[in-house]
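All protein chains but one are shown at their positions in the complex.
On to chain A.
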Amino acid sequence: MTDGATNSGQDDAPLATSKHGDPAGETGGRMRETAGDQITSRAVTINRPRTELYAYWRDFANLATFMENVERIDVKDATTSHWVVAAPAGKTVEWDALVTEDEAGSLIAWESAPGADVPNSGRIEFVEAQGGRGTVVTATILYDPPAGVVGKIVAKLFQREPAIQARRDLRRFKQLMETGEISTNAMNPAQAAAKEV
């Protein structure tokens, strides 16, 4: 199994795919420093060694390359990073994130520092895939459901559904790691920068 956080002992399916109950609440033992009430998770197999994928992700400054809404991440020290995320109307949302777990080559978990506009936490695991297929990368994000003015911004920010953003970002991460570039149908660099679909 790639992930111990399975569906309440009923079967071997990942926790976030449960049809019942409160999966976010049940992560207590698994995601130690949970921040946020909603959970989204997704796995992707990337045809590269897990140490290489871990190393790229562990340098948080790299994440802006494939995370569409992230303008930049400044690494402040070994465990603290500052996230600047694009919001509608040219605004940005910012927060500090702290690394809460770190196992070289296998696992990184982080959560927003107290007082963040959008309390959130994330966890990414790297497990060698069977049959020489590379690495199974499983990302799990917990976040507060949008409410109020900030909620509206967050909803737009995450295209109403963090799951959509997460799966697209994971696809871009895979493209970048496997091919060295992010696939685009843009006809020229200006279009690519504008991130046309």
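Everything that follows uses one rule, which is that a contact is a pair of C-beta atoms (placed from the backbone, for glycine too) under 8 Å apart; a residue touches a chain by one contact, two chains touch by 3 or more; residues count from 1.
Here, contacts and distances are computed from a predicted model.
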If you look up the hidden chain in UniProt, what protein name do you find among "Translesion DNA synthesis-associated protein ImuA", "Threonine dehydrogenase-like Zn-dependent dehydrogenase", "Urea ABC transporter permease subunit UrtC" or "Response regulator receiver domain-containing protein"? "Threonine dehydrogenase-like Zn-dependent dehydrogenase"
Residue among A:Ser18, A:Asn62 or A:Gln175 that touches the chain left out of view: A:Gln175
Contact with the hidden chain (one of A:Lys76, A:Lys91 or A:Arg133): A:Arg133
Please identify, in ascending order, the residues of chain A that touch the omitted chain? 45, 47, 133-134, 164, 167-169, 171-172, 174-175, 178-189, 191-192, 197
